[in-house]
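Incomplete set of chains, arranged as in the complex.
Per-chain numbering from 1; labels A, B and C assigned in written order.
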Amino acid sequence: MTEATLDAAGAGTEVREPPITPELVAEHGLSPEEYERILAILGRAPTIAELGVFSAMWSEHCGYKNSRPLLRTLPTEGPRVVQGPGENAGVIDVGDGWGVAFKIESHNHPSAVEPYQGAATGAGGILRDVFTMGARPIALFDSLRFGSLDSARSRYLLDGVVRGVGDYGNCVGIPTVGGETVFDPAYERNPLINVMCIGVLPLERLIRGTASGVGNPVMAVGARTGRDGIHGATFASEELDEEGADSRPQVQVGDPFTEKLLLEASLELIERDLLVGIQDMGAAGLTSSATEMAARAGSGIDIDVGLLPVREAGMTPYEMLLSESQERMLLVAKPECEHEVREVLERWDLQAATIGRVTDDGMFRVRRDGVVVAEIPVLPLVDECPTYVREGVEDPEVTARRARDLGPYRDFADDAAVASALRTLLDAPSIASRRWIYEQYDTSVQTNTLQGPGGDAALLRLPAAPRALAAATDGNGRYTYLEPRTGGRSAVAEAARNLACTGARPAAVTNCLNFGSPLRPEVYHQLSEAVRGMGEACRALGTPVTGGNVSLYNETGGQPVYPTPVVGMVGILDDLERRVPSAFQAAGDEIWVAGVTRDEIGGSEYLAACHGQVAGAPPALDLDAAVALVDFLVAAAAEGRVRSAHDCSDGGLAIALVECAIAGGALHGFEADLDLAPREPGGATPLSAAALWFGESQSRVVLTCAAGGGEALAALAARAGVPIARVGRVGGPDCRLRGARHEVAASAAELSRIYETALPRRMREEAGLTS
Amino acid sequence: MTETYSVDVRITPREGILDPEGQTIARALGNLGYEGVTAVRAGRLIELVIEAEDAEAARATVERMCEELIANPIIEDYAVRVREGVPG
Amino acid sequence: MNVGIVRFPGSNCDADVYRAVTEGLGERATYLWHKSHDLDGVDVVVLPGGFSYGDYLRAGAIARFSPIMREVIEFARGGGLTLGICNGFQVLCEARLLPGALVRNQGLRFRCHDTRLRVENANTPFTTAYRDGDVLRIPIAHGEGQFVADPDTLDALEAEGRVVFRYVDERGEATPEANPNGSARNIAGIIDPAGRVLGLMPHPERVSLPVLGKTDGLGVFRSLLDAVRGGAGATGVPAEAGARIAGAAAGTGAGR
């Protein structure tokens, strides 16, 4: 192409082409070196539209500039993996010709600005990523981080986010069956909203986001394109606004009703085999969907934005290319099928416009009413985003925190102090019952829910009966802050443990990396170490990573959030009749603890909630022990040896036991002697009272079996190499715990009240008003 | 001394913000055979009765309420109208 | 029995009803497209839950004007067995096939959890598989489920035995605490004067599959089967009170 054929404004518009100044380039988040690369790729200066396209595609979100080299170190292959990273969602084989597609994504910044719409559109985006693989979404999970609930802002954000996820998922008819909710001042001004979606598909219907077949029509489907969410916000809005108004909303509004229509129509189009490829117009909208689809096929795409249905008059090509209006998709129809595609879409009352064709020249060519306004070779644009390997250095502040003397917090003055810590932890928003949240979500629509929120992992029945799917999300920002590699390992291991508690074998992982700016050496250190830890754990546990999402620059006023890798894991339970609940089931059952308790209180919720301390090294994660525990739990469930199993995590052994007593349908008191729980072989190291009661040593689980069933259970554990010991018995109205010369007894009803009222009490004043 | 004022707050989606509810109502009216409807916007209406020194004070107070609670200025516009007395 | 399930744009419990009828009961189900004018000769019409037209304007308000509603209304007026669940109940009220209206939950929040429902009238074609006073465990999932009607209408509903389900507590009592949405007199489900059109907010179809381990809702579909088999069919007379199916879900629900 020569300069002469380029008309930036396109025919019939009045826009002037602004000069591409260094400032303009910088405002687009491109470095001078990156700009040089663009000049080399194009062999000329870019137009403003082209600059916008490069800027979006080479952003962290689309181009993974800073994270790609790190992500490459993660294991991505395994016998079940059908589709690894790089597609709209990962897919695994769950047997009998069925697959499970799943992915997690963040919507942190939009939710910080407008929690209701931000969370709603976050749910909408990840749903589209899954159904564009040909999968019917069967579940959503929301992994949430907020500041302390003592702050009105955090309560407002929690209220809005929960209503946003709920209203969207409920309306589309996808049950939200799990998630996490953590409160810590580190997230005060930058909440994290990650949503995972899981779908099922007949594997023969798996479809990818590819644009192949020269001449095939490229169609834009769904909502009209507006000016919402246009990238490059500040600059672009002012300079390019033809009307000169400042009325360009950045906030995207979700329309779950249209989403539901898109979902049904897309699945019908795929089932009828009318499509070559399909992709959500997500981040960077039309630009990323068109160029990524072409890149995967090694083809080109030629579109005319003049044909794109728009919501507002006077939109420029720049705006149309970069708009992030919701509920839109790009599809490439099979030859001769365009008419039938239209029929299906019309049946669902959806708009479709053919905006271009697939070509074979490898170019992304954009016209406006016939006149070329952008012309970029696809492969360098999509695949040659410059990547950076940086130097990471640990923040000395973190080094110091880790080394802090925790002596003052290791012991309790008397039994009353232990009881008080127990109640404080049950009332801590990060531990307390999440019922207030998940009862605002439809958890039973689609009639697949075998176990909804409130257990260790959600369980959903699969068409590949009698198999069931288990899934959970996990991640501990505090651990990762204090020791990133351990945090990365722990996120994976806790998710695996959560799944294995139900009897399911962990299968694969998606992840969302929520970090601060990678340009800070201390953040880059966190990122690289956390990814290293995740990779180690994934390899050890045999759970390859099939996809994920990176959200960097989560900071305000120079203060990054805790580095928070969130792992979404799916696993398979071979026989749903063998599923294991987490709560105690019957009086008389024996209580066992599997896994070693060490003298570890660093990074614990106990230190944070009871002493306001974020310090010490987080509990070590021994990968061999993690793997052995998972093997043992899966075997124990398959053989029907356990009545309940609950992961021991935040709040340690005491909290895990009390949760087993109060988190089920009925209350079950118990008595337990913590001193009996397994210790380090040799048992030389003394254990402080705080570590015994509330320490968060990893790879521990509270199990029950029917009276007399303990021998067989212990034998199974021994075979798997898992230390296990009987600590007590279920029964009576009270929770009676003793250990380290302390004793606490409280009625299960009273503890349940604390646990259940903690969130509603704090959220009482939130109005729950619309929008 | 204070007077009683009736204050209406009309809350509508901001210009350029998607209004799926308005669009859906517009389509439904079309399906019912109504012609000539060129636009529909769906908003909210909050009616307050408030005691204030004078009409200006009433307006100022309600505008603060809108910013703080009643409207969501990020995605909604609001308009306040003040009348004397209680609504008829 | 062939159960027709209407699919409005935004319906999302259509497949659940389908599975309850086919998997749970082993009977036939047929989807009815909202743009069609043909009920396909089905024995029973179900308006399923979901968010028809996104619940925009008012829940059920727009769906009520879907093309197929002309036939549904005709069918129901002629004594055809018609069941509206959740959003379907809202549509039935908007269509004036049932009195009253469903407005936003008193707490203003969407709520999804199990509720206990007392069977107030087991002598309807929808409830013969239960006994009066049975307490069932059936989930709700709605944001606009508060049943309202003027006092005269409420009195008439009570007097005529047309309150079919009521929200109760574990002791079977209709307390304010057991009322999840502020519904007048804890009403969860009502029937029309002819006893052929039932609307309820809770979701019996979600507890109708043995594989999920909960079957308290299956009785509604069993009762319908009984009514249809008993010859009452789509336009016949109300089913006999005594025509109960032995071993129906009633027992599993009571007193839990």
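Quick note on the criterion: a residue touches a chain if its C-beta (ideal position, glycine included) is under 8 Å from a C-beta of that chain, and two chains touch if they have at least 3 such contacts.
The model shown is predicted, which means the values in this text are computed figures rather than measured ones.
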Subunit stoichiometry in the structure file as a whole: A x1, B x2, C x1
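Definition applied: only the chains that are shown with their structure count from here on.
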Between chain B and chain A, distance of the C-alpha-averaged centres to the nearest whole Å: 37
Shared interface positions of chain A, touching two or more other chains: 255, 257-258, 349, 767, 769
Residues of chain B touching at least two other chains: 20, 24
Residues of chain A that touch chain C when the two form their complex: 163, 166-167, 170-173, 255-258, 260-261, 347-349, 439-447, 449-450, 461, 465, 576, 767-769
Of all residues in chain B, those that touch chain A in their complex: 13-20, 24, 27, 44, 69, 72, 74-76
Of all residues in chain C, those that touch chain A in their complex: 9-10, 12-13, 15-16, 19-20, 35, 49-51, 53-56, 107-113, 139, 141, 143, 203, 205-206, 209, 211-213
